[in-house]
Structures are given as C-alpha cells and as structure tokens.
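Here's the structure, in structure tokens; my notes come after.
Heads up, one of the protein chains got dropped from this complex, but the rest are sitting where they should.
Take a look at subunit A:
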C-alpha cells in the first residue's frame, strides 16, 4: 500500500519533471523563447564606420570587402582574455599558412581612450603579422559594435583603474561581406580552423 503510494508520487514526479522540461524548452529554445540576445552581425556592406589602423590608414567596412575577414574586439590593457585570443588567432593563422595572407584580420579596440594608434601598433607587433589593430573615436567604435551586435562596458577596478567587459567571440565574414559564423571564446582549435577555412571557401564560391 505504502509502496504503491510512493510509486504514484513517483509517476506524478516524472510527469512534473517532463512538464518542467517542456516549459523550459518552450521558454528557452522553443517558440516561446525570446529573440536570442547574441544576434547575428549585419553584413559588412551594411555597416558604416570610420576607424584608423595601427599604421595610421583610414579604414572602414569597405576595407574588409573583397577578402574573407576575421574580426574581434578587445583592448591592450586586457591581461587575460585578449592576449589569449590574439595568440590563439596567431596560432590559427600559423596553421592556415599561406591562406592566412588571403584574409583580413582586424583587432578592434573597445578602449580607444588608452588604445591610440601608436599603442595598437606596438601591441599587434607581438602577434601574427596578418593582425591589424583598429582604433578610432568612441562614437565610431560604438557604431562598429552595433553592426557586429557586440557589446562592451567600462568597469572600474579596485586598483583605481578600469577594465572593459566585452564580446570575446571572433567573427568571420565572407569576401562578399556576408557574415559566416563566429568562433566562441574557448572553442578548441580543431573547430576554429575549419570554420576559418569555410569563410575562405565562400570567397572561392563567390568568385566562380
């Protein structure tokens, strides 16, 4: 009798869990879910911003059209995530070999106050030579981030300084400017390099 009651509760429990899972799915992934916060970037052809690269050249989204592009956000005062991303990217570019020179690689600062053209030049000099450092006025950086659907935020630290929270994903665009995919932070190299090759291949497809 007692055992049966427990079984009964058990069945009800399973039903409740199933319902909860269903409600969870509906709200998170299903039709009841909100629009994903991390939306896809618009095509480079739809973006509009003016920045300066680490050699002082005026650059904008049109600079990136015609060759596949790998772009990401960061800042040179970043002790952990940014040097890691830059050295990961340098490693991917090494793996790609000659193909690395067929693509644009742009490291866009979210901290233009400290990351001047000279600062960017010094910093990118430590990484793969294909990596270009882009900076510019704060309102232009905001426009880039908007186009990429990326976010950044200035956060004070206990040392009296500030740090930047920012989108750490690496964005890949085809030569046409169309967004292809992104490489999330912590994604293993086995996944990253094939994703980059995909962006490179889209260029070939577009050319034929």
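Everything that follows uses one rule, which is that a residue touches a chain if its C-beta (ideal position, glycine included) is under 8 Å from a C-beta of that chain, and two chains touch if they have at least 3 such contacts; residues count from 1.
Keep this in mind: contacts and distances are computed from a predicted model.
The UniProt record for the undisplayed chain lists the protein name "Copper(I)-binding protein", from the options "Pyruvate ferredoxin oxidoreductase", "Class III extradiol dioxygenase family protein", "Xanthine dehydrogenase family protein subunit M" or "Copper(I)-binding protein". Touching the missing chain, out of A:69, A:90 or A:104, is residue A:90. Considering the whole complex, the residue from A:81, A:142 or A:193 that touches the absent chain is A:81. Think of the hidden chain as still there; on subunit A it touches residues 37-38, 76-77, 79-81, 83-84, 86-88, 90-91, 122-123, 126-127, 151, 155, 157-159, 161, 163, 165-169, 182, 184-186.
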